[in-house]
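Of the protein chains in this complex, one is absent; all others appear in place.
For subunit A:
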Amino acid sequence: MAGRSAPKKGANKAAPPAQTNNNKRKSNPSKEPSSKKAKTAPATTKVAAKGGKKLAKVAAPQDDSEDDDESWAYGAVSGSDDSDVEEMDDEFVSAEEGSDIEVGALNDDFLGDEFAGSDEESKGPGAAMFGSDDEDENEQGEEDNEEDIFASDSEEDSDEDDMEAKSRKLDAAAQAEAEEAEAEMQTNIMLESDKYVLPGEDHEILQSTDLQVVQARIQEIVRVLNNFREMREGNRSRNDYISQLLKDLCLYYGYNEYLMEKLFYIFPVSEAIEFFEANEVPRPVTIRTNTLKTRRRELAQALINRGVNLDPVGKWSKVGLQVFDSPVPIGATPEYLAGHYMLQAASSFLPVMALAPQEHERVLDMASAPGGKSTYIAALLKNTGMVFANDANKDRTKSLVANIHRLGVKNAVVCNYDGREFPGVIGGFDRVLLDAPCSGTGVISKDASVKTNKSEQDFQMLSQLQKQLILAAIDSVDAGSKTGGYIVYSTCSVTVDENEDVVNYALKKRPNVKLVSTGLDFGKEGFTRFREKVFHPSISLTRRYYPHMHNMDGFYVAKFKKVSNKIPKKEENVDLDEEEEFTPIVEESGKRNRGGKKRAAAAKAAEDVEQVGFNADEDEELIRASQAKLLQTQKGIKLRPKKNA
């Protein structure tokens, strides 16, 4: 760029003060901003660059090295005399320098305030460049420009316009078209820059236009967060980085903010990105051999004969096969219809393997449709004992019944209850599997609608339902069972609210169960503490599975052993505690009064309390009377004789 270096001096004269900064920066390209002044510089230059990137090309005809846009740019400036070109060139050079610097700035100190600050600081020069852009796009240059720097250019342009120039312009246009790709890229950048400079626009606009920029920023923030002490910039707190990162992630992966925040904190930062990335990729198709009808080797052979490309799913399962590709629909082969296998995600083998049902046991599957796990249980039982397959959704029981029949399960009873009714319907099971209804945050790759349609309310409702279900499941098990007495709780979700929290709740509410090892030799341990929550230490026996780590759906498995059928009366204790909590307050206040000042005051306080308080006896009578009245109006309810009437 020999042509550029010469007119630089002139540039410094003509350019607005901010651009002197730019030149300084260029001469000292070390990218860490040392002073406040230097920090604001990249921002300004960047704006300049936005306009400048194209403009720089306009200046190009003077340079031998500038290649692509030379011709059309030349057309734009043609007819202007040398000095003008020089001046313009200067302007543009500084602008392009800005663009160079911008890249550096993006890499190193692109975060947060620079962007915000840049808006304000750059308004003057930014506007100037904006104006110049417009002019260039008009090419003819006949419109008057309000900006000082270019106004003269355009006038002279129009003055000296002649046929030759026009023809050259045409040539230029043709060539420009030939170099479409490049030009297109330029235009994109232009658009982006335009939006960015628009007054009152936040940098979020920039985000929404270009995902690549967002992705680059995500990577950078992750890099900073991974080595925060050294990479952090100035006095920016970790929260600043994270809030920006969360916003970017929401935008880039399309989650709603609530869910993003929920998922983000489960993992270390870089792992979280891996997790989100893994959610964009489909998991491999896996099938489970139905050992009631065939063996894995035979099935594999039969499918290979149909041209299916498959492999065992892993050492951990003896019945799983992973299907890579298949010329025939894998869900409609004669083998499938004959019930030799079941299409089933690898992750849903896990809870059944953890449950490990033994022959001649009675097992309940509380939420069973479409029957993948129930049929696996039946296969492990070898059609002895019995399987209660329950599902709350009547429509889904159709596919459940179909699968049970197709796979040749002969000892199943299918029923349609709400799982919470369960110990009431039938209890005393040897084992219970509760694959609870969940938000599905582990299977986002299967159903991406989870990303946006789950709100805080959904999570609350689900975890409440899960807590009710897990208690029902625990109560349905017979602790006295010789071989069993186990409960397995699983979800296809990775959030802590639906997993550890629920298990912890169950441990608290049912002291007659304890967590035992799931018997699965892989998977991550459950959290014993998460953010502000601390769970029972035995929760480390539960297992978590992640799409990015195990290449299966996100999953959670916990296994309980019921020790006794009696629930120690914990609830009553809780109630007592609460009552006690109420009374000491009065006592305390009384004590204070006693210890501090006068007894009379204490007595008065007590009197006040009595006046304000309720008269239990009186109330009871009133309540009874009104209840009796109410009951008399209702039909079919027998009144109990009053006790003290």
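Everything below uses one rule, namely that a residue touches a chain if its C-beta (ideal position, glycine included) is under 8 Å from a C-beta of that chain, and two chains touch if they have at least 3 such contacts; residues count from 1.
Assume contacts and distances are computed from a predicted model.
S.K.: Can you pick, from "Methyltransferase domain-containing protein", "60S ribosome subunit biogenesis protein NIP7", "DNA 3'-5' helicase" or "Trafficking protein particle complex subunit", the UniProt name of the chain not shown?
M.R.: "60S ribosome subunit biogenesis protein NIP7"
S.K.: Check the options A:302, A:356 or A:549 and report the residue that touches the missing chain.
M.R.: Only one listed residue reaches the unshown chain, and that is A:302.
S.K.: Consider the whole complex, including the chain that is not shown, and state which of A:334, A:519 or A:537 touches that chain.
M.R.: Considering all chains, including the one not shown, the answer is A:334.
S.K.: Out of A:413, A:461, A:534 or A:623, which is the one that touches the chain we can't see?
M.R.: Checking the options A:413, A:461, A:534 or A:623, the one contacting the hidden chain is A:413.
S.K.: Using the touch definition from the top, which of A:402, A:563 or A:630 touches the missing chain?
M.R.: Of these options, the touching residue for the absent chain is A:402.
S.K.: Among A:356, A:425, A:479 or A:549, which one touches the chain that has been omitted from the display?
M.R.: A:425
S.K.: Please give every residue of subunit A in contact with the chain that is not shown.
M.R.: Within subunit A, the residues touching the omitted chain are 302, 331-332, 334-335, 337-340, 362, 386, 388, 394, 397-402, 404-406, 408, 410-417, 425-426.
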